[in-house]
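Only a single protein chain was left out; the remaining protein chains are all shown in position.
Lettered A, B and C in written order, each chain numbered from 1.
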Amino acid sequence: MEKNVTQDYLSLREQTQSRDRSLRNKVMTLEEACGFVSDGEHVSLGGSTASRTPFAMVWALIRARKKNLSFSRSIVSTEGDLIFASGIGNHILTSWFSQGIVWGVSRVMRHFTENRLARFEEWSHMSIGLRYRAGAMGVPFMPMRSMMGSDVAAQLDNLEEMTCPFTGEKILLVPALNPDVALIHVQRCDPYGNAQLDGLTFMDIDMAMAANRVIITTERIISNDQIRRRPDHTKIPFFTVDAVVEAPYGCAPHECFGVYEPLFPHMDYYAELTRKEPMEGVKAYLDEYYYAPENWTEYLNLIGLDKLLDAARRGRSIYDD
Amino acid sequence: MEKNVTQDYLSLREQTQSRDRSLRNKVMTLEEACGFVSDGEHVSLGGSTASRTPFAMVWALIRARKKNLSFSRSIVSTEGDLIFASGIGNHILTSWFSQGIVWGVSRVMRHFTENRLARFEEWSHMSIGLRYRAGAMGVPFMPMRSMMGSDVAAQLDNLEEMTCPFTGEKILLVPALNPDVALIHVQRCDPYGNAQLDGLTFMDIDMAMAANRVIITTERIISNDQIRRRPDHTKIPFFTVDAVVEAPYGCAPHECFGVYEPLFPHMDYYAELTRKEPMEGVKAYLDEYYYAPENWTEYLNLIGLDKLLDAARRGRSIYDD
Amino acid sequence: MTIETKDFTASELLCVMSARALEDGQVVFAGVGIPLLAATLAQRLHAPGVTILFEGGTIGPHVVPGQLPPTTNEQRCTRKANMLVSITEVLLLLQRGYVDVGFMGGAQIDQYGNLNSSFIGSADDPSVRLPGTGGGNDISSLTRMIVAMPQEKRRFVENVDFITSPGYVRGGTSRRDSGLIAGGMYRVVTDLAILGFDEETGRMRVEALHPGVTPEQAQENTGFELIIDSSVGTTEPPTEEELAALRHLDPDKVYTA
Partner (left out) sequence: MTIETKDFTASELLCVMSARALEDGQVVFAGVGIPLLAATLAQRLHAPGVTILFEGGTIGPHVVPGQLPPTTNEQRCTRKANMLVSITEVLLLLQRGYVDVGFMGGAQIDQYGNLNSSFIGSADDPSVRLPGTGGGNDISSLTRMIVAMPQEKRRFVENVDFITSPGYVRGGTSRRDSGLIAGGMYRVVTDLAILGFDEETGRMRVEALHPGVTPEQAQENTGFELIIDSSVGTTEPPTEEELAALRHLDPDKVYTA
C-alpha cells in the first residue's frame, strides 16, 4: 500500500493549524532544512524531468542519510536513480522515470525495479496533478475522465469509479495526496517564504498548498518589499512555507527557467557512467558528487564553472528574443 | 429550474470542437460582439462587485435589446439592477447582490425579487467558483465542504451529497457550470484573444475556460509579439476567445485594476437616483446613459472626463508605492 | 445605548474588544468594516504577526492608517499585499485549513450562532430581500468564527428566518451531522458582552460582560434566553493605548462613529 494516502480531514486540519503560519524569517542552511524531513515520510519534488528539480535539497537529504522516504513527482529524472541508489528511499510515485528521452531508459531504475529492490508506482500524469490539487483544496478526491480502461488504473488499488449523480456518466475519483514535505526550487523568494516563479510552474503550486511542510530553495532571496511591489506574481504564499534556503544553481545539473539551461555535458557524463555498470556507476557518482564535497559550492565546483557559465548563458537567452 | 446546468460531456465537447480555435484576428466592435449572445442564453460576467465589471458589453447587450438572458457572477453590483430593469434578463445567479456595502441594499433588486418579477438565485461564493472550475476542467461536478447545513443549500435543487469512498466523510457535490457566453474585461489582450490580467483575477480564468464562447473587452489591444515576450503572464488563451473588443474605460463607473479606481461620484449619483423611487430612477438612468448616447465614448463623456481622470489618477497610484 | 457612555463610542468598544479576541500569528479572514479595522488594530497592539485575508483574493495587505478599504474586491484592499489570488483560491484556503479565524459583522444571529443575511420573513415571500451570503456561508462553514455586531433584540433572535451562514445549526451535534466537521462559531463580540457557545448544546453563553453592563441588560437586549453564569466576569475597559491606536487607524471615524 502506498504511504500517506487521503489523510482524513480533521487530522489534515489539525496538522495545518498547528503550523506556525505567521510572517517570520525562515532563512536557514540546506543542512538545517533537512530537519524538516523525517525518516519514513512522503516527500514531493517540484519541477518536472530536468527542469527546476530541487537538486540541492535532494543532495542534502542524501548526505544526511535519511531513510525509508517515499517520493512523488510529475516526471522523475536522475534524482530518482540517486534516491534509490543512496538508500534514502525505495518508493517513487510518478508518471515517467528515466533521465530524459534522449538518454534512453535508466539502467539504475531498471536495476532497482526489475529486481524488486524498490517500487516505481505509475500513475497517469494528470492524475498526479489532480491528486495534489485535491490535497491543495482540502477535499479527499478529484473527479477525472482518463486512466479508465487502462492497466495503469488496473494495477492501482486506491482508485474509485462512480456514476455522476448529475449526468449519469462514469467518472474516476483519485484520492488527495497531501505530502508530508514538498521540496520546491524557485527563482526568487523572500525570507518569509513568499515565492515568485517564472516560466513553467509544473505541479508546484498545488503541491505547495497540499503539503504539510514546504522547503523552498531559491536562486536568490529578495526582500519582502520586492514581493509586495508585485503581489500578483507571488505563486506560493509564505504561510505554507517552513524553510527558505538560498541555493544558487540549486537545480544543477538540471535547469532553472530563465536562469540556466540543463548542464548537458554533465548529464551525458552521468548517462555514460551508468550505462554499462549501472550500480557501480551510480555509486561512484554519489561518492564523487554527493558524499565527498564539503558544501554545495564545492559540488558546483566539481561540476565545473565552465559548464555553469555556459548553462547560464543559454538560460538567460530565453529573454533575448 | 436553473438554465444550462451540467451540460453532458459529449455535447460540451462537440460544442467546443466545433469552435474555430485557430490563431486568427477577432477584433470587432461592441455591436458586432453582441452577435455572440443569443436570446435565452446564460451569460457569465467577469470581475466582482465594482471591479473589472464588463460594463461596456453589458451596455451593448442592453442597447441591443436582448431577451430572456440569465446571468451568473461571483458578486453582482449595479449591473444586476440594469439587467433586470432593462428587461434583458430576469434571472441572476450570484452570492451577493447590491451596489456595494457602503450604499446599502439595492432598492431595484428588492423591487424585482420581492415582487417576484425576477429571480436572484443565491449560492455560496466558493460554490460558484467551483462550478465554473468544474466547467473549466471538463468534469460534471466539484466536491466541497461548505454550504451543508444551511438554508442556502436547502433551497437549491441541483446539489448532491455523497459519502467519500476514501474517507467516509460527507461531501457536497456542486454541478459544473458551462456558461453559453462569458464577458470578461482585461487590461491587455492581443487581436487573437490572448489576455493578460493584472491584480485580482476573481473567477475570470475558470469562467473563460468553462464557457462555450468568450467575449473579451480590453483597455488596449497589444501585439501578439508583446504576448509572446511574457507568455507566463497570459491568463486566458486565445483559443477560448471568440471576440476581442477594445473598450477604454470599459468598466466605468467601476474599476479596472491599476488603470482606474471606481468613479465614486457617479456611483453615489446612481444610488441617490434609485433610493426613493427605484424603478423611476433606474429607468431614467437607462434612458440617459444607455439608450441616448451614440456610442461608448459618448457614454463616457456623459459620465464626465473629470471623473475619468480622477479615477485614472487613483487607479495608477497602486503602482506608486 | 445601554452601556454607560464613557470616553469612547459603542463602535470603538466593539473594535477594541474584537481586536483582543485575536492572537498573534493567526491568519484572519476579515470582512470590511469593524472586522478589518479590529484585525489591523490587533496587529498594532498585541498581535503584530496577524495575517489578513480578504475574500476578493488578497493575502496579507498593509492597511494604511486613514485609508481603510471600503470593500474587499477592489484594488484599495490590495495595497502592499504579499500575494493576490483568485476568489476561489482564497476561499479554498479556508477549506484547506490555513485560516485560524473568520471575522465578520452580522445583521441577524440566533441562539445557535446562525447568521442571516438573505431574507427578512420567509424565503418564498420575504418582506425584505437582503444582499445574500457573499463569502459568509463558506467562511462560517469552514473555520472558527468571530462575529462583531451590536447587541439588540431585533438582531439577536431565537431562530433566524434563514440560515445563510451556519453556526451550530439546530444545536447539539446537528452542525457536525450536516457535514460541517470543522470550524464553528467561537465568539460573538458585542457592545455589551463577549459571547461564546455551550459545547454540548451549541447555545449562546455570556463569557464576559463589558464594564458597567449587568446580566439583565445583556438579556434584555437579546431575543432568546442567554446562558449566563452568576459568576460571569467583566472585561477590562479599553485602554488609552488601544483607543489611541484605533483613532490613528480610523481618524475620520468611518467605521467607529
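Please note the rule applied: a contact is a pair of C-beta atoms (placed from the backbone, for glycine too) under 8 Å apart; a residue touches a chain by one contact, two chains touch by 3 or more.
Since the model is a prediction, treat every value here as computed from it, not as a measurement.
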| remark: Full-assembly contacts of the left-out chain, visible side only, are chains A, B
| remark: In the whole complex, of A:G40, A:G87, A:P165 or A:G199, the residue touching the missing chain would be A:G199
| With respect to the chain omitted from the figure, which of A:T113, A:N158 or A:Q226 is a touching residue? | A:T113
| note | Out of A:L12, A:A33 or A:I75, only one touches the absent chain, namely A:I75
| task | For the chain that's not shown, point to the residue among B:Q187, B:T201, B:T240 or B:T274 touching it. | result | B:T240
| query | So that we can see where the missing chain sits, which residues of chain B does it touch? | reply | 9-10, 12-13, 16-17, 20-24, 136-139, 192, 194, 209, 224, 227-228, 231-232, 234, 237-240
| On chain A, what residues meet the omitted chain? | 48-51, 74-75, 94-98, 100-102, 105-106, 109-110, 113-114, 120, 122, 124-127, 129-130, 132-133, 144-152, 155, 161, 169-172, 199-206, 255, 257-258, 261-262, 315, 318, 321
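Heads up, the rule we're going with is that only the chains that are shown with their structure count from here on.
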| Where centres are the averaged C-alpha coordinates, which chain has the largest centre distance to chain B? | A
| query | Based on Cα centres, what is the most central chain? | reply | B
| field | Distance from the mean Cα position of chain C to that of chain A, given in whole angstrom | value | 40
| Could you state the distance in Å from the CA-based centre of chain B to that of chain C? | 30
| message | Counting only residues that touch at least two other chains, what does the list for chain A look like? | response | 9, 138-139, 228, 232
| task | Return the residues of chain C touching two or more other chains; collapse runs of consecutive numbers into ranges. | result | 58, 78, 80, 84-85, 92, 95, 181-182
